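This structure is in structure tokens; I'll ask about it shortly.
A single protein chain has been omitted from the complex, and every remaining protein chain is retained in its original position.
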Amino acid sequence: MDLCRNDVIGVFDAMSRSVTTGKDLLTSLDADLGDGDLGLTMVNGFYAICQFMARDDAPADTAQLLMQAGFTMAETVPSTMGTLVSTGIIRAGKAAPVRGDIDAAAGLEMFRAAVEGIAVRSKAKRGEKTLLDALYPALEAWEAALSTGGDIAACMDAASRAADLAVVATAGLLSVHGKAAVFGDQSIGKPDPGASAIAMIMRGAREWFLRSVTG
Amino acid sequence: MDLCRNDVIGVFDAMSRSVTTGKDLLTSLDADLGDGDLGLTMVNGFYAICQFMARDDAPADTAQLLMQAGFTMAETVPSTMGTLVSTGIIRAGKAAPVRGDIDAAAGLEMFRAAVEGIAVRSKAKRGEKTLLDALYPALEAWEAALSTGGDIAACMDAASRAADLAVVATAGLLSVHGKAAVFGDQSIGKPDPGASAIAMIMRGAREWFLRSVTG
Amino acid sequence: MKKLMNKPDQFVTEMLEGILAAHPDELQSVGNDLHCLVAVGMDAARRKVAIVTGGGSGHLPLFLGFVGPGLLDGVAVGNVFASPSARQIAQVTSAVDRGHGVLFLYGNYSGDVINFGMASEMADVSGIRTVHVTGNDDAASSVKGEEDKRRGVAGIYFAYKAAGAAADEGLDLEGVARVTRKAVDRTRTVGVALSPCIIPEVGRPGFTIGDNEMELGMGIHGEKGISRTALKTADETVDAMLDIILTDMPIPGGSTVSVLVNGLGATPREELYILYRRVHKILVGKGITLRRVRIGEFATSMEMSGASVSVILLDEELSHYLDCAASSPLFPCP
Partner (left out) sequence: MKKLMNKPDQFVTEMLEGILAAHPDELQSVGNDLHCLVAVGMDAARRKVAIVTGGGSGHLPLFLGFVGPGLLDGVAVGNVFASPSARQIAQVTSAVDRGHGVLFLYGNYSGDVINFGMASEMADVSGIRTVHVTGNDDAASSVKGEEDKRRGVAGIYFAYKAAGAAADEGLDLEGVARVTRKAVDRTRTVGVALSPCIIPEVGRPGFTIGDNEMELGMGIHGEKGISRTALKTADETVDAMLDIILTDMPIPGGSTVSVLVNGLGATPREELYILYRRVHKILVGKGITLRRVRIGEFATSMEMSGASVSVILLDEELSHYLDCAASSPLFPCP
């Protein structure tokens, strides 16, 4: 299956549901290593996107829809993660195919654009205990699944599983960016809140595919 | 007996002891109707006077001794009562006899000058629940004792007893001056702290006479 | 209410040492007494009335923060919440007098009144003429008709400003006193306290106030107010304050006023602006024009939390004087 505009809306609804369910977990992870607002910002940001996408006058074009959704989120929750996730969504929109639905290959281009945009914006590097430590493994898993002939649902499945595993691995890393940086060595042993949010978002998307493919 | 310079010093020592003994009472009376500093200011003020009077270079002249003692107290405890009592002492000094000891008549002139000085400085009138409501009755008692031939010890005795009685009567009055004024009707039933301090000071003087005459 | 201090009994001395170290070009002490401060660079030959203020410590920038160009000439600083002595006031007076008389301008508290009174007599002996004007803007501290019993609080700022400007423009002692009295007569303040403060040498709060309470009309030393109520919203609080002010001093539509929203210490500037928002809405709604609005800490009670609102009803003369330039190191430029 490939994704049309309305499928994209469905995916975002599922992501929104996922972060809403996981809100308290994100809050407590961020309270441990930051200021505890991550649950709130993710929930509010995705809620704003869904509200925007549901509007009658939301763009018919998927690329435009994603870009404007990203700006909506950025406006609603201008925290670190709010802005980085928005940046990813905007970049994904910019990289979306001009015509036609999104297949696994187009999805890879969009995902890569998102991750690169986030990396540029945040100036963080892999291994520095940020959302990038969930994003890069997920991107690589998508690429691998595509190269073995997987469709977009399979790619998303692989990416989401990789992100979940990667979150566990972030516990071993030292925080050097953001509010967590002051904890220094004490940050070791705790998973990164931003990476956890990424995994949660991707799990929402994966579940949408599971439902849509089977249902 | 009449008072020489050194007797005056003795009287102030006795006054100082009296307010030191009564410190907590003054503090709590002023805490009830004001800011609770009266015990401290009276004790510190009279202590400063005694220290000053005990100095080798303290003036030999009683008038000068009193005036400078008053300024010392004013400098040490510039609260309402500190300044008013100092004013009284300075005025008493100014009214002291140029030569010779202080007899009952000279004492009356000095006392009157003190009370009038305090009245002018404070702009308060009798009946407004201030130290004047102890001072005026004491002054009148002194005058009465003098007119029936009392010596200075007898005058002081009469004045002090009148002050004690007058304090009780201040409980019936309404505070209109100083920090007590905001209590309005609630001030009724409580004796005036300033009047109480005056009675305590005079009681100290009276006790000095008792000791000096009998001992 | 923890304090950054050394010995409590050195609180005022060390504060004054800090002030003189920080602002040597603006303030200096006279007579070897840190409590006696005058502006640096007085031109003794200038034909100008001098203005002296004074009062207890613990209210910065009040009182000493109002000594400076366009403002006052000298200040006698007392201990925390206690009057300076008459001798200190007299000493400052002698230092600033230029032979054209001295205005004594201070808050209406009996300790201060009596000490300034005694200082006047001392000045008299030295041939210095003095006139007294006392700030009594706290509309909550005594009923109408007994204005002379009211406490002076943040609104004395307007009197300082008017007095300083009038003296600067060369008015004589009577003229300066007249302008100053007019400013005082046309100013009303009401304060509200949410938490107490601690006198360093006492070491415990001067009063207690419940977690969900506030006191309307409380004085800047914690003096009893008009009513203790449950904590109101900012809007309700302003409504209650303005109600007292406008009942006491009705302000007809078409008038012009200046307003000071003053923080008592711990209350953040953000909240003062939330209060001002309501003040503005109500006064504008009555057809009153606001100008030269001042929002910040002008008269504090150390770490007390709460705020006051002062309103001065302007006429052309007062508007003019309030607009004149003035500066003080306690009001730093950015």
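Annotations for the structure displayed:
A, B and C label the chains in the order they appear, each numbered from 1.
By definition in this document, contacts are C-beta pairs under 8 Å (C-beta built on N, C-alpha and C of every residue); 3 or more make two chains touch, one makes a residue touch a chain.
Remember, predicted model here, so these are calculated numbers, not experimental data.
Of the chains displayed, those contacted by the omitted chain across the entire assembly are A, C.
Remark: the omitted chain is touched by one listed residue; of A:43, A:84, A:110 or A:205 this is A:84. Touch with the hidden chain on the side of chain A covers residues 35, 37, 71, 74-76, 78-80, 83-84, 86-87, 121-123, 176-179, 181-183. Residues touching the missing chain, restricted to chain C, are 1-6, 11-12, 14-19, 21-23, 57-58, 60-61, 65-66, 68, 70-71, 157, 160-161, 192, 194-195, 211-212, 214, 231, 233-235, 237, 265-277, 280-281, 293-297, 300, 302-303, 305-307, 325-328, 330-334 (touch as defined at the top).
Here is the rule we go by: only the chains that are shown with their structure count from here on.
Under the stated contact rule, the graph of chain-to-chain touches falls outside the line, ring, star and complete shapes. Rounded to whole angstrom, the centroid-to-centroid distance between chain B and chain C, based on C-alpha atoms, equals 33 Å.
The distance from the centre of chain A to the centre of chain C, with each centre set as the mean of the Cα atoms, comes to 57 Å. With centres set at the average Cα position, the gap from chain A to chain B is 83 Å.
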